[in-house]
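A single protein chain has been omitted; all remaining protein chains appear in their positions.
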Amino acid sequence: MAELSASSTHAAVHPPGFRHQFEDMEQQHEAGNLGMWVFLVTEILFFGGLFASYAIYRSLYLPGFEAGSRLLDVKLGATNTAVLIGSSLTMALAVHAAQTGKRKALIFFLLLTMVLGAVFLGIKFDEYATKWHHGLVPGLKWAPDEEMHNNAPLGSVELFFCFYFFMTALHATHMIIGFGIMTVMTVKSWRGEFSPEYYAPIEVSGLYWHFVDIVWIFLFPLLYLIGGRY
Amino acid sequence: MSTAVMETPAASRVHYLNANYGIKSWLFTTDHKRIALLYLGSITFMFFIGGSAATLIRLHLIEPTGALVQPATYNKLFTIHGVVMVFFFLIPSIPAVLGNFLVPLMVGARDLAFPKINLLSWYLYIIGALFTLYAILSGGVDTGWTFYTPYSSTFAHSQVIATALGVFIVGFSSILTGLNFIVTIHKMRAPGLTWFRLPLFIWAIYATSIIQILGTPVLAITIFLLALERLLHVGIFDPAIGGDPILFQHLFWFYSHPAVYIMILPGMGVISELIACFSRKRVFGYAMVAYSSMAIAVLSFLVWGHHMFVTGQSVYAGLIFSVLSFMVAIPSAIKVFNWTATLYKGSISYEAPMLYALGFIGLFTMGGLTGLFLASLAVDVHLTGTYFIVAHFHYIMVGGAVMAYLGGIHFWWPKITGRLYPDGWARFAALIIFVGFNLTFFPQFVLGYLGMPRRYAVYPAEFQVLNVMSSAGASILGIGYLIPLIYLIWSIRYGPVAGPNPWGAKGLEWETPSPPPTENFEEIPVVTEEAYAYAEPEDGSHG
Amino acid sequence: MFNFIFAAIADPWFGFPIKPEDASTTASSVDHLYYFLTALTLFFTFAIFTTIFYFMVKYRRRMPDERPKAIETSTALEVTWTVIPAMLCAFAFIWASSLYFRNSRPPNASMEVFVVGKQWMWHLQHPEGAREINELHVPVGVPVKLTMTSEDVIHDFSIPVFRIKHDVIPGRYSSIWFQATKTGTYHFFCAQYCGAEHSGMIGWVYVMSPTDYANWLSGGSKGESMAQAGERLFTQLGCVTCHVADGTGRGPVLQGLYGHPVKLRSGETRVVDEAYIRQAIVNPNSMPLPNYPPIMPTFQGQVNEEQVLQLIAYVKSLGTVEKGTAK
Partner (left out) sequence: MSGHVVSVRLYVTIFLLLLVLTGLTTGVAFIDLGDYNTVVALAIAVVKMLLVVLFFMHVRYSSGLTKIVVLAGFFWLAIMLTFTMSDYFTRGWTPTPSGWGPSISAPPNP
């Protein structure tokens, strides 16, 4: 990987995409990585506030939360998890393609990631539609039918669905933002801006996408599987 | 040590101010120095909005039945004073203005790691400020800057959602600034500049950025949930369906106590610089002061429960938070002792920045020690919710953070503008502010112990004497703050031209001409000596 | 001796009151800790100020290009001014926490008063039936336990002269206690911001001699006691149709229930205390019973907090009656 050693003056030849405030590509790459990881830590704490409150209320109102969880469709949840893990794989393969300079594979995997992301969002909004139909949307349309009423306190079931919608909607918003990032990356890859020397943007958006996948990895068991489905 | 920079007159030399002109060159700049000035302007504007709310409050409290406004308007006044001062002045002031300007210079880099994100931070600040100004103009918000539920989510009839959105957005400006600093300090230090050769200002900014990164997102999610709850009339803090308002307080204070360390830590960094420069000595116990900054950053996340001793938080959790709140006071004490020890056998001069620094040490000691009253369970039961709390945090924030901010502005003003300000006026203003401050807030300690609650528009007559004293002090303090505004602006055009190092200070930022060129350094300097190496025998270094 | 010094210092200082009266048994103990911490603060502030002034004068810059010698940082000094503040903090912590635990335990034979905070006034009820707004009459020398809740937002019942205060949270009971030592009229405040008239929620505590208190109590409105008011509500709201004394009703028998453990459907056993009764009234199906269908409607919104307190007082009065004997 030929890179002219930085001559004394600053006019050294650097690969495309080099930012002037850095000394060399190595420093820029590491800075980009560290920057994204620090951002992901803020996301961990951003979701963390919700997870902490969910954990506390779940321990305080276990029967209501289990009743609410039983109303969620585990099959859809499981397929969604598989879809998202698949998109994580395609994202990792995209980063691999960028590292090895295979432009066509990079574009293919980026598009595949976006397709899987779209499938995930499709399933998600279908779930929201069924919840709306059953009147399980706290605040907007809360009219749970009879069979659920008598065996669990209504207030805590409503609390459960508050958490269900807050957490999954926040996650879906992050998916949509990820979708936007992927489109930009696909366009840039299409224009051939990336090379084995300069593929940091792909790697950084990959980190973001994997993070969103990890959030769902925790959301799925905490929301869908605690219903005591036996 | 790179050779001394020749003293070409600033006017003929191209530097970051005259590199290019026009509104677009400012609104779309990615130069950290210009962004620092953009912040300086917007922060000073917000400071005077919060300050005018404070003056109206003090005028209103002259009479027990309220001299100026209706109680409902008074509630809006103290809320706006709180929100604007905390989120739009104290948190961004030193990191965004001095930090943005100085971190690349002190670290020996050409710019921050992510210049475009730095500009985005400023725009987020402006959008957040616009939301809050809209909230003020369209009726104001009357929930207090703490937004406690269920009042703020179900019972308040004011612009809570607009203010919540403003605070939500300005939070991300703080996060991105912190992110920028962490990556720059880690990855872009000049060759030879090891961690323990960094100026203590950089250590303080680094510790502050860690708090900004780890704390602000929790405030963002809490305020977001509050806004949702207010819109949907249902949510996780709503007692009607089993939600717990105390959970809101837990999540809010998880950020808001570390936030008070976001406000004071950069101030401590500035004071380390000022004390070292004006006593021409390396800061005593450099490593201890650096470690205490990091210790404060970590411990500040473990103490938030002392805000909730009487809110029905369990007694045993209160016990844990009380012992940790006592522990967090120790690093601050270490810093004060180290600053005082730095003066020993130094050669002290009393320019205006040094007066601000010495004032800071005195007032911060008072502020810090009164914190011990609030960490001890038995006394806090009597003092919480009273004016003792108001006095305590104003001693730290106004006596500490604002004095350090003014000291820092005065110290680096020659480097920022290339001009010197009239030192006589500056010293006079520093004394006025010190006197006015003490007159305003010391009576409030006594008011607090007498039991006068916070946020009262009308109060029993026996508290009037102390309130009038406090209002009198506030008028002096108000004037004290106006004086620097005048002579600093005056100095931009008429002030004597400043050389690259008017104070004879040590540090990479003083190696550049003032004002520095856009790319900061022709070629990145190599650092060979320790920080604050004033006692070097060879007097190669100038001034 | 100790009290003498403190009294001398803390008396109105040149005409300025610098501390509220200590009118309760625990007030002076809090004051002593406050004085210790004030002394600590003044000592350290004074020490720092004088050291700085001394250094500023002694080491002022005499020649413009003076270069002071570098000073080696001494770890011994660093250790001393870390350990000494740590020990002082530990001492203050231990004193404060033990004092807090001692002050927070009300004597068993305390007199009860129920406080309900609502947006911008305080309702106070004595079990004997006396009801007051923004006023509290108590006998001197008798420990009084305040049990408090809120109708709407978070308030905070604060009596400075007794050095006590506690937030009043909707949906929960919180309690504080005091034993007045001086008769007189003192302020109580709302110390947690609660809206427009937050500063209007000021009231008076009248500490009276036992005889005056007894006259006031009997002389006052000959209202029914809380238990009687609760019984009236019990029938008025139709509770009596299900909760029948001889067990023939659809709901559980309430006679002799108070204070005894009850097994819930989820297997958890809970003691029937005030919080349990309140939850049963306000949110009945959040605690289904094993052999009763959860058909009890919620009374949230139909009864305000004072009526809930009266119903609780009534159910407690049933608790003392032996099971099965109709009242």
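First chain written, first letter: the chains are A, B and C, and each begins at residue 1.
Keep this in mind: a contact is a pair of C-beta atoms (placed from the backbone, for glycine too) under 8 Å apart; a residue touches a chain by one contact, two chains touch by 3 or more.
As the structure is a computational prediction, the values presented were derived from the model and not from experiment.
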| item | value |
| --- | --- |
| Of B:F301, B:F326, B:Y421 or B:F441, the residue in touch with the unshown chain | B:F301 |
| Touching residue (missing chain; options A:I85, A:A129 or A:A169) | A:I85 |
| Contact with the hidden chain (one of C:T82, C:S104 or C:Q228) | C:S104 |
| Contact set of subunit A toward the excluded chain (per top definition) | 1, 25-26, 29-30, 33-34, 37-38, 40-41, 44-45, 48-49, 51-52, 55-56, 59-60, 74, 77-78, 81-82, 85-86, 88-89, 91-93, 95-96, 99-100, 196-197, 199, 203, 206-207, 210-211, 213-214, 217-218, 220-222, 224-230 |
| Contacts of subunit B with the absent chain, listed as residue ranges | 186, 214, 218, 246-247, 250-251, 254, 301-302, 304-305, 312-317, 320-321 |
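The rule is simple: only the chains that are shown with their structure count from here on.
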| item | value |
| --- | --- |
| Chain located farthest away, centre of subunit C as origin (C-alpha) | A |
| Chain with minimal offset from the mean of all protein Cα atoms | B |
| Pair with more cross-chain C-beta pairs in contact, given B-C and A-B | B-C |
| Mean-CA-position distance for subunit C and subunit A (Å) | 46 |
| Chain centre separation (subunit A, subunit B; CA means) in Å | 35 |
| Set of subunit B residues in contact with two or more other chains | 240, 242 |
| Two or more partner chains touched - positions in subunit C | 283, 286 |
| Subunit B partner contacts - residues on subunit A that touch it in the complex | 8, 10, 19-23, 27, 30-31, 34-35, 38-39, 41-43, 45-50, 52-53, 56-57, 60-61, 64, 138-140, 142, 153-156, 158-159, 162-163, 166 |
| Subunit A contact footprint on subunit B (complex, rising order) | 104, 109-115, 117, 175, 179-180, 182-184, 186-188, 213-218, 220-222, 225, 228, 231-236, 240-244, 247, 251, 254, 519, 523-524 |
| Residue ranges of subunit C in contact with subunit B within the complex | 16-20, 29-30, 33-34, 37, 40-41, 44-45, 48-49, 51-52, 55-56, 59-62, 65-71, 73, 77-78, 81-82, 85-86, 89-90, 92-93, 95-97, 99-101, 103-104, 119, 152-154, 156, 158, 160-161, 163-167, 169-172, 174, 187, 189-200, 202, 283, 286, 300 |
